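Let me give you the structure first, and then I'll get to my questions.
For this view, one protein chain was removed and the others were kept in their places.
By written order: A, B and C. Residues from 1 in each chain.
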Amino acid sequence: MKIIALLVSVALGVILLVATNDLPEWGDPQSPASTHLSRYYIENSMEQTSVPNFVTAVLADYRGYDTMFETAVIFCAGITVLTILRRSHRRKKKDVQPRPCREGQDIILKSAARLIAPMMQLFALYVLAHGHHSPGGGFQGGVISGASFILLSIAYDLEMLLSRLKERTIMFFSGLGVLIYAGIGAICLLLGGNFLNYSSWSKILQVSEVEARSHGMLGIEIGVFITVTFIMISLYADLASGGEMDEGL
Amino acid sequence: MIQSQLPILIIAIPLLMALAISLFGRKSDILCFYLLVLGMAATFAAALGTLSQVLSTGESIHYYLGGWSAPHGIELVIDHLSSMVLCMISGVALLVGVYSKRTVPAEVPFRTEHEKIPQRVPNYYTLYSLLIAGLLAITATGDAFNLYVSLEIAALASYGLLALGQGRAYFATFKYLIMGTIGASFYLLGVGYLYIKTGSLNMGDLQGILAQAAMQHSTSITIAFAMIMVGIWVKMAFFPLHGWLPNAYTLAPNTSSCLIAPLMTKVSVYMMIRLMFSVFSANYVFVTLGWQNLVVPMAAVAIIFGSISALGQKNLKRMLTYIIIAEVGYMVGGAWLGNANGYIGAVYHILADGMMTLCVFMALGAIIYKTGDSSLESMRGIFRKMPITAAIFVLGGFAMIGIPPTCGFFSKWYLVTGAYEAGQWFFLGALLFSSLINAIIFFRIIETGFFPDFNREKESGHHEGKVAMAEAPLSMLLPMVITALSLLLIGLYSKDIINGLIRPSIPPGLL
Amino acid sequence: MANFLEAVLGQYNNWAFIILLMIGIYAMIAKNNLLKKVIGMAIFQSAIILFYVSVSLKKGATIPIIAHGHGHDHGAVAHAIDAASYANPLPHVLMLTAIVVGVATLGVALAIVQKVNRVYGTIEEDEILEKIKE
Partner (left out) sequence: MEVNSWVLWQFDVLILLMVVVCAVVALQLKDLVSSAITFGAYSFFMCILWTEMLAVDVAFTEAAVGAGVSTILFLGTALHVKRRAKD
């Protein structure tokens, strides 16, 4: 097996090195990759969507269909992990061997986590809301806000988190996020535009079509945010407890 | 209005239905089933709608998502070829959906340790619907990168569906996951090389740029093509890269294998054909590169390997998985023959093989559901116990052998003609050889099925007439009968399908 | 000599990406421990991301965000945009999607590893194969 692997990896390396000779010079502003499509995006996205961050504009609007599937992929992963790992019943309290690190109730850790978590959530919301103008957006914000819950459940334990946030709620919200995304797209159909054509929202929102695109993007970013937040919690809860949902790490 | 929005409905309905099942189906399992069947029926109707639209106008439909025109936004392209595959996918999804009414509650919630796992059935149906959404999105898309994302969603859902089998299924699925990720990553790398050379991701746009003379002889484009092909071959389990398939499909729950076995490999073949002829061109693949003399014999080896391995299997389900590997060889070989007859054979075989794989897997699933066993011995006396199921199994077997009124005959006819025209004698021989092996396999099963177990009868002193009928329930029989009829119909109307649907999609440059 | 150095060092991004790809695929095929295979998989995917990101770079460009692009005077701003002064945003978008797909695959892979461990009591491939044979 090792020999096969070595052969495959060396062959791959050699083939890619051969291909390298033929590529345009690194960093050339006139290379095809930088001129054909990307020039259009850079020159027109501000005018057409009024979003200064090109990445957000392309991600959420020009290629919004990709992003919808990306959100669905995350949702799908959450469901798959849950289906594979989840165990039926919790083990009885007395069967669980408390891990050594869990014995001391660390007051410093808990207090710090309690202080940091709200800050993280606030920052996550900022990243979400300011994604049009700076790096960030629904996905990054969602991961940060998911991480704040993960932090809490590491400092305390998973049961504390799950007693406040039921599993059913987690799954409900993670589906809801994708539904918000696909729903915004589907309402465009009802308004007479193509799927995910946010400019048709201008009839409802009473703004110009360009502004409507900007608002539509914010809407779908919120959907992505919700899904990612809850799927990150769900992934952590499943993987850290081995599907038992007891104490976590 | 709805007419012009049909292409997106095909993809949006299963996606929204997955969410609906996940959000509202948690209360009762049977509600999930009805939601799924409803969604699949609506999808099938939408797919038929686009098919009739394509047939009546004779032109492909372009649907611009977000209202952005072609190279800047993502577009869906539905032409003759993709509308046919869309109908097949949604049709199979509907049939398996109906079929799953009894099988899913029987095999999904319980595990080997006999504990009931909460929410298993709604999750299963959610993944089912997401898988179908992914496969339909692969088929409809006109964007090379979007294909990757759709591929991944279909792959992730299929890992979930396959892993729910018996204990050993997890390890098999892990291997599948590793191989699947390698395949998808190779595809992504190939698209990256195409992007760096052309600056575009839209398939139609790419084809236009790649037709330039400078691109035709570029090394990195050749390597991009090789990467993409290797990636897809891993996904479809083409011969030297097939290692993950038999275990993953054999150990999976029956409903999952009924769904995934007919669809996953065929959609990968469709992807290969789409990329060969709609991103690159027939001229580039067969004249500039001229790799057909390498790939077609490889396909012949795949056919021979698959057939011989199938002959050696005791477990019927495992035997069928090896036949799938052989069938992949048929389609890859046909597509790479480089002439019109080979292309027709390969495309027609996507449809025909999808339906016949479904037919035999569903019949076998019904037998397993009743007898709890998938060895050859479980077939003993099956004609007496489950006459309809057995008849359907035999019909599927006839189609796989290629006996005339069934569809299997016509695809083989075109493949053999194409191989003859291209002078690929080894491939032609492999086709005939595998028909022979399939005949041996299925007649052996039929023989076992016709004769009751004499030894057991002697022991228990039963008479022949006393064997009780134990036919599968109606929810399983109905889709099986429809599938079996479709095998005959696709065969009988083969001329119309080929002239109406496949011939208009023959790419320019194939003779 | 100087040319050669330029040719080798000027392409160091390609070197790094190829080396990482080779490490990743070697680990995915050859490593015995399933978790190591998963790490190999993650390295393989991030190598591809590195490739795409280095495609997006332009000489003398800045990050693909219009500074002070607030407000509704976008008509005026649009004229001033010079495509060569911003990095190419499209590969960034594609790679955001690829990272998300990567973490989704990672989660599923880890779940399957844990389940394999639960069924066989080990995640070493050779030991699992032995147990399957029994």
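Here, contacts are C-beta pairs under 8 Å (C-beta built on N, C-alpha and C of every residue); 3 or more make two chains touch, one makes a residue touch a chain.
Just so it is clear, the model here is predicted, and its values are computed rather than measured.
J.: In the full assembly, spell out which visible chains the left-out chain is touching.
T.: Visible chains that the missing one touches: A, C.
J.: For the chain that's not shown, point to the residue among A:Ala113, A:Ile144 or A:Leu189 touching it.
T.: A:Ile144
J.: Of A:Ala5, A:Met171, A:Val210 or A:Met232, which one is in contact with the hidden chain?
T.: A:Met232
J.: Pick out which of A:Pro32, A:Gly136 or A:Gly223 touches the chain that's been left out of the picture.
T.: Counting the whole complex, the residue in contact with the absent chain is A:Gly136.
J.: Which residue among C:Ile29, C:Ile66, C:Ile81 or C:Leu110 touches the omitted chain?
T.: Per the contact definition at the top, the residue touching the missing chain is C:Leu110.
J.: For subunit C, which positions touch the chain that isn't shown here?
T.: Residue positions of subunit C that touch the missing chain: 6, 9-10, 12-13, 16, 19-20, 23-24, 27, 31-33, 35-36, 38-40, 42-43, 46, 49-50, 53-54, 56-57, 59-65, 87, 91-92, 95-96, 99-100, 103, 106-107, 110, 113-114, 117, 122-124.
J.: Footprint of the hidden chain on subunit A, which residues?
T.: Subunit A touches the missing chain through residues 27, 53, 55-56, 127, 135-137, 139-140, 143-144, 146-147, 150, 154, 232, 235-236, 239-242, 248-249.
One rule holds in what follows: only the chains that are shown with their structure count from here on.
J.: So with touch defined the way it is at the top, what topology do the chains form here? Options are line, ring, star, complete, other.
T.: Shape = complete; every chain linked to every other.
J.: If you tally the C-beta contacts, which comes out ahead, B-C or A-C?
T.: Contact tally favours A-C.
J.: Based on CA centres, what chain would you say lies at the far end from subunit A?
T.: Centroid comparison gives B as the farthest chain from subunit A.
J.: So which chain ends up closest to the centre of the protein, judged by Cα positions averaged per chain?
T.: Here the chain at the core of the arrangement is B.
J.: Using the average of all C-alpha atoms in each chain as its centre, how far is it in Å between subunit A and subunit C?
T.: Using C-alpha averages as centres, the distance is 16 Å.
J.: Do you know which subunit A residues sit against two or more other chains?
T.: Each of 16, 20, 23, 33-35, 37-38, 41, 63, 66, 70, 73, 76-77, 80, 84 in subunit A touches at least two other chains.
J.: Send over the residues of subunit C in touch with two or more other chains.
T.: In subunit C, the residues touching two or more other chains are 21, 25, 28, 55, 90-91, 97, 101, 104-105, 108, 112, 115.
J.: Can you list the residues on subunit B that touch subunit C in the complex?
T.: 145, 148-149, 152, 156, 159-160, 163, 167-168, 170-171, 173-174, 177-178, 181-182, 185, 188-189, 192, 195-196, 201
J.: Across the complex, what residues on subunit A touch subunit C?
T.: Per the touch definition, subunit A meets subunit C at residues 1-2, 4-6, 8-10, 12-13, 16-17, 20, 23, 26-29, 33-35, 37-39, 41-44, 46-47, 50, 52-55, 57-59, 63, 66-67, 70, 73-74, 76-78, 80-81, 84-85, 133-135, 139, 210, 235, 238-239, 242-243.
J.: In the complex, go through subunit B and note every residue touching subunit A.
T.: Interface residues on subunit B, with respect to subunit A: 1, 5, 8, 12, 15-16, 18-19, 22-23, 26, 63-68, 71-74, 115-120, 123-124, 126-127, 130, 133-134, 137, 143, 145-146, 149-150, 152-153, 156-157, 159-160, 163-164, 170, 193, 195-201, 218-220, 223-224, 226.
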